[in-house]
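One protein chain is absent from this view; the other protein chains keep their places.
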Amino acid sequence: MKLLFDRIDEPGLNTLPVYEARGGYESLRKALAMPPEAVLNELEASGLRGRGGAGFAMGKKVSFLPKGAMDKYLVCNADESEPGTFKDRELMQKSPHMLIEGLIIASYAAGANRSFIYIRGEYVLQADMLDAALHEAREQGYVGENILASGHSLSLVVHRGAGAYICGEETGLLDSLEGKRGNPRLKPPFPANQGLYQGPTLINNVETLATVPTIMRMGGDQYAKLGVETSTGTKLVSVSGHVQRPGNYEIELGIPSREIIYGLAGGPPEGREVKCWFPGGSSSPVLTADELDVPYDFNSLAEVRSMLGSGAIIVVDDSTPILDVALKVAKFYRHESCGKCTPCREGTNWTVKMLERIDSGEATPMDLEIMASVQEHIMGNCLCVLGDAMAMPISSMIVKFREEFEAHMQAAQARARADLGVADAALTAADALSAEGAAAHA
Amino acid sequence: MPRPQARTITFTIDGLEVQAPENAMLVDAAKHGDVEIPVFCYEPKLGQPVGACRMCLVEIEGIPKLQTGCSTPVKDGMVVHTQSERVKEAQNAVVEFLLINHPLDCPVCDKGGECPLQDITFGWGKGTSRFIEPKRHFVKPLELSPTIAIDRERCILCYRCVRFSQEISEDYQLVLQERGAHSYVSTFDGHPYVAPFSGNIVELCPVGALTSRAYRFRARPWDIEDSGSVCTLCPAQCNVTLTVRDERVMRVLARQHPEVDDGWLCDRGRFAYPRLGGDERVSEPLLRDGGELRPVSWERALEEAAAGLKRAGARTGALVGGQATNEEGFLLARLMREGLDSPHIDSRVAGTLPLELQRELGDPSLQAHVSDLEFAHAVLLLDTEPIEDAAILDLRLRKGVRRHGMKLVRASSEELLNKQAAGELVKTLKAAGEEIVVLWHERLTAGPKGAEAARALLDLATTLSLAGAENSGLLEIPAQSNGRGLREAGVLPNASPGLGAPADTGNAAEGLDALGIADALIKGELSAVYLLGVDPLEDSSSLPVWSRSHSPWEQQRPLWEQALERASTVVAHATFLTEGIREHANVVLPAGAYAEKEGTIVHPDGRIQRLRPAVARLGSTRAEWQVLAELAERIGLDLEVRNGMAASQQLFDAVPFYAGLTLEEIGGKGIRWAQRETAAGVASS
Partner (left out) sequence: MSALRRPIPRYAHGSRVPPGWDEAADLTKEPSPVPDPATTEVPATLREEIEGHMALYPDSRSATLPALEAAQRVHGWCSPEAIEQVACVMRLTPAYLVSVASFYDMLETSPVGKHSVYVCTNISCSLRGADELYGAVRTAAGDDPEFNVRAFECLGACDIAPMASVDGAYVGPLSIEDVPRLLDDVRAGREVLPEKQLARRPCADAEASA
């Protein structure tokens, strides 16, 4: 069933005439004819959960905004920087009006009169598409003062970022949108109460907002019949890595993961096996080949101690050492840590150094233990969850691939010895010294 | 604006039931139960907590994740654990993380011994580290400004210094660059961080990353002693702690007083101290001999001074500088009036103001507090630029605007005297709300229109109904640091102590004001002048920026040049050998700097504050009260002071609204006499 991706490659879909010809902006008309509370009811009834990563119920989030006359804001999170994720890109590029329509409806339900789409700066083409579509929508009176004579007004600005993963975190995004460094803020206060410019703010992912017109068209109850109970509807899944047909697929939530990885994306190349896979972007704990039959939905993935996250499946086959995967992941988070809080800033840096040492044959036997404990020390102790986003997958790799890490370590040591031509005995002494040094070093 | 008020709640911390103000942050609330939660980035003076360092993690029952105690407001019934295994592990972890890139060069670190990082590592760390990679090492320390050095290896990125620059002094000069583990504290394109309050970052830094270049390597914490006093370099009179080693002031730190300085210092107050012990100081009595000032004995100097003054008698004038204490001014006024029959003594730069105006302006019900600057709806700056006139108030005003939306309005006395402009002004102020403070400078009362402007100011206060109103009132910045105290002590040509009617000296009741004295000296009507802690020719423009003060006497300098030239006797009771004194004094009697003095001074809002000697007097310098008493004796007057305390006592007895005051009552925090029962004395006297 295709809802968001229905005939997504239809020529000209990015323009208003084509979008309108297939019923575009009818949902907006329908919504504006209802009181905002009724629109909110539909959203709540749909069971739609946020598609950006945290999976929070969209309708509930809208209902958290205070009522009454005040400046309220709606911000669309189009930063899409979670490694492996590229679904919002395809939507914005090919069907920008769907996002704009959903955003207007959501702003109506939330009582917000100013809105922004924060799009990552690298998405030049997509931002241009949005700007062009926004221009059309404005001309047509869908955006601006007194939309379709409903009394609801909305301004919309497409705001381009400049390259920082942390600006996808909602409060980092708000600071960035205010023209600051994109450091996350302390919560509470939550954006629903004090967000952009200190005003109540609703933040939703592109896909979440783009689903809203569909919900209005079908009715919340009908939409809720799709998928499974706790994960309703369809979901765009970005599949990448070692698969034969990488790309975006729209699936009904709750189908077996294997069906996505093998059925849709074609599975790993001929002769290769799945070694591990990230079900929800590089921040999600890895799952193994044994876990391919887990239903692809929020709760089922949580039950196997991972998460659906942004809906980005990265498949790693047996040709790649787990250490390379861990190192790539850790380096990414080290590079993207904003540096504001200690465990994340120092912990990501330290983890990279330990992994590098394992790879170069300089690891001490304690290093895996230390690395696991460092991940524990990061998790739950940071200001935002970027730190956890490294610690969770790395932890899962240490647990699930401990033997491979150990073998890698030993092989690397042997290689290093051979390279240096040092006698084993001398080295053992040096290693012992370094282990001792590690314990005594204060 | 209503000030925050908190009800008391009960919560449980580590099994102990503790009462604390509701919504206090847990780290503060914990102190009520004697529980310490370690912090690095938390500093309430800097505004909202940022939750960056994660040192303060605690466990709160009912919340699954550990929470930062610095940003969690305490609620009734909350149950908090700071000693559980989970919390301990988190604390150990944060310390370990902070130390992995810290150089641990404590033996050569200025902060060693008074370093929160050392203390917290000792108290909450595990004592070991498992980090064996090479640490960062590089050139250090580096200059950040002429006064501050930065050692980036040691920085724990707590955000305090950059928050100060951005949110307190609002100069936006000191920032973080890059992100993640590469973040570092820096400025734009190598520009130095030079700003009026930059030195506060040294004190804020919880590690040895920011150090004072003047203090670096001068002392270790175990060599030094702390001594509380008050900075007298400007009328703001910030409370300070002086770091003393071997009878020298090595460093000046803030001694937080919410009603005075809010815990900050300006760079002059903080960095100008080397001058206190510097080459320019007068350390022994000097006598002009063949055109040159030469050291002589106290006997000789006092003889010569007394002889000169006696010779001039009632034709002596006296000028008192803002560094003088109330007691010094009071004793000199007695010496002048009772010993020499001369009423010609002044401490006001702006000239005489009729006594009833002075009393009305000083009416206790009209006096604003410093903290009112923060909570009023509007503050009118009248003839003043606080950053120039009383620097620290600039930060208080910014805080009011930033945190409470206080409206800042600027105007000059010319506008006040113009009916239409004054009307507009009232409208603007009232539009902001009822609570209004007028911060005005003594210069408003200067010149021929001075009295008229003072009257207009009082009318404005009436129109705005400031008397007795909450968070409202007048606050005068005197031209000289202790201007207010000296006036109250009777160092005025037209008043006795306590702004009473002047006693007839036998010569005249009212004397000449500062300008009048200069004029009379030029005309030869006066022949001697006593300069107490003042050099009307002083010019500090050659000093480094942070030591510079702009002399309130600047405008009168040409006049005083002639006056001192003409005077046959110039007795300078001086701390520094500045231009005017070097050129013109016949006798120089050495005086102490504020760090050496005892006595009282009065803050612009009427707070009597106490100076306490932190270091010994330089050279053969004697206490000022003693010098004045000995001089009086040689003139034939027994001032009856045998020690500093007696001088204070005499003053308290002489000023009706100081009645019953004791040095103990003033204590370390001072006391606003307007809040004492005797305050009624002023308006009615």
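Here are a few things to note about the model shown:
Note that the chains are named A and B in the order they appear, and that numbering of residues resets to 1 at the start of each chain.
Here is the rule we use: a contact is a pair of C-beta atoms (placed from the backbone, for glycine too) under 8 Å apart; a residue touches a chain by one contact, two chains touch by 3 or more.
None of the values given here were measured: they were computed from a predicted structure.
Shown chains touched by the missing chain in the whole complex: A, B.
Checked against the full complex, the one of A:19, A:108, A:123 or A:350 touching the unshown chain is A:123.
Checked against the full complex, the one of A:21, A:70 or A:420 touching the unshown chain is A:420. From the options B:146, B:295, B:313 or B:656, the residue with contact to the chain not on display is B:146. Residue in contact with the omitted chain (choice from A:223, A:298 or A:332): A:332. Only one of A:264, A:287, A:323 or A:391 touches the absent chain when the whole complex is considered: A:264. The chain that is not drawn here is touched, among residues A:49, A:72 or A:89, by A:89. For chain A, the residues in touch with the chain missing from this view are 2, 5-9, 71, 80-86, 88-90, 93-94, 114, 120-125, 157, 159-165, 176-182, 197, 238-242, 245-250, 264-265, 282, 312, 314, 316, 320, 324-325, 328-329, 332, 335-336, 338, 360-362, 416-417, 420, 422, 426-427, 430-431, 433-434, 437. By the touch criterion stated above, the residues of chain B touching the omitted chain are 132, 134, 136-140, 142-146, 150, 152, 166, 171-179, 182, 184, 186-195.
The rule is simple: only the chains that are shown with their structure count from here on.
Note on chain placement: the centre of chain A and the centre of chain B lie 53 Å apart, centres being C-alpha means. Interface of chain B with chain A (complex): residues 48-55, 57, 65-66, 68, 71, 89-90, 93-94, 96-98, 100-101, 104, 127-133, 156-157, 159, 176, 178-183. Contacts from chain A toward chain B in the complex involve residues 164, 166, 181, 186, 334-343, 345-350, 353, 357, 364, 366, 370, 377, 380-383, 434, 437-442.
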